[in-house]
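Left out: one protein chain. Kept in place: all the others.
Just so it is clear, A and B label the chains in written order, and each chain counts residues from 1 on its own.
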């Protein structure tokens, strides 16, 4: 990962301020806990994702980051607590609308046993009938996969598969996009391509919630940081503040690159 | 070529084969056909294959033969699954008519049953012409005996002979008395395989190709007489029965031409069936 760490992009100004007022509150988590086999893996998580920026979930291994993401996305049932979605200003939107409002790119994306283009088409058909002209082509271009359109998706490299999964998720035009370590095990070039695509999506108005292990990636992308430790949220603050003056000992150690247990 | 294209090619190939398959039977099939429920002996001996084309040529009626044991043939015909019944178990045939399942029974032909067994002949029945006595010796010596055990015409005859001899062989079922529960050919295969005695109609025996050590040991008893009869399935009970075509077949079989054809059928120079229809049966 050292190459990734060496990569230092230009810092961007935080764009939270003007978006806060403009966008409806998409997601609210209240007292969410998850227990599996007697172990409390998520503990009384309260989280409000107000803005349209990029929220990065940081935390040591086993902190419960992936589980939290899955609970937000509805892939696992919390033991207690609620996940409230506000779509189009509705307090209790229909389940289908909630599903349509979000998409997930998993750490190891599951691609269909078909061509790259067919994978995108499969997703597009779920939302559009007929598929608008140029939609698939744009998605291919965004993922830089134009030249691989007819290749079997499962024969692509790791980075190409991640980009395809990202393009597939973005075709769904989600209001919130969850990403679980989208650049894990990727080379620097692939990481750059992925981050470009994420920024483009964010600029187009998609709220991004992203898990990463790379501190430098967090610095590059994050508008704000959620710091998770042993199933609890210890900090939720703007990225600048989190990195310059972390409020907890654990976060401070984590930012310094020390192992936090 | 992708999966779908290849699948399509294979399917087309298969469909082509399948259509070709349809074409063959249909080109042979006349508009009119009858189903004859008959016994394995008439089919396995090759008789029906030899004489039926002669009938179909003159009448234009195709004859579809379902060859099963007499017991099953009677049952199938009683269900109305067939137009004509051609079997060899006179008492059962008469009951079939008495139950209203058939119109009338006509004698067609006869041959005889023989008792076959291993050349070594452990029961010592070689050259006998008394079936009762031969079976008694087999039972006494506990030599292996393969029985059809399937309620067929041959099995009914065999049971009648045991009864005449005053023996209940089923008491020894599983030891020297083996019930195969299958057709004549299968039972002969069993007998050939384990050097057992068995009773078979002469036609099946002569046409049978896997005789191994088996030889005809007892024959010529009047009790071994084997009469075949033909019956039209009752159209009043089963409206689907093709009365005209079925009756035409019966008339031909019991008439001059059919009787001649039966007499002319020989295997290895030996006549297998002896026509004995009464002339009144034919028009």
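In this text, a residue touches a chain if its C-beta (ideal position, glycine included) is under 8 Å from a C-beta of that chain, and two chains touch if they have at least 3 such contacts.
Throughout what follows, contacts and distances are computed from a predicted model.
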Original post:
Which listed name, "ATP synthase subunit b", "Lactate utilization protein", "ABC transporter permease" or "Azurin", is the one UniProt assigns to the chain that has been left out?
Top reply: "ABC transporter permease"
**OP:** Would you list the chains present here that the left-out chain is in contact with?
**Re:** A, B
Original post:
Touching the left-out chain: which of A:48, A:155, A:203 or A:248?
Top reply: A:155
Subject >> Selected from A:172, A:192 or A:253 as touching the chain missing from the view >> reply: A:172
Original post:
Among A:28, A:44 or A:115, which residue is in touch with the absent chain?
Top reply: A:115
**OP:** Can you work out which residue in B:129, B:223 or B:240 touches the chain that's missing from view?
**Re:** B:240
Subject >> Hidden partner chain, touching residue among B:135, B:188 or B:250 >> reply: B:188
Original post:
Considering the entire assembly, which residues of chain A contact the chain that has been omitted?
Top reply: 73-75, 96, 99-100, 103-104, 106, 109-110, 112-115, 118, 122-123, 125-126, 150-152, 155, 168, 172
Subject >> Touching residues on chain B - with respect to the absent chain >> reply: 1-3, 6-7, 10, 13-15, 17-22, 24-25, 28-29, 35, 40, 43-44, 49, 64-67, 76, 78-81, 182-186, 188-189, 192, 207-211, 238, 240
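Note that only the chains that are shown with their structure count from here on.
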**OP:** Indicate the whole-number Å distance between the mean C-alpha point of chain A and the mean C-alpha point of chain B.
**Re:** 79
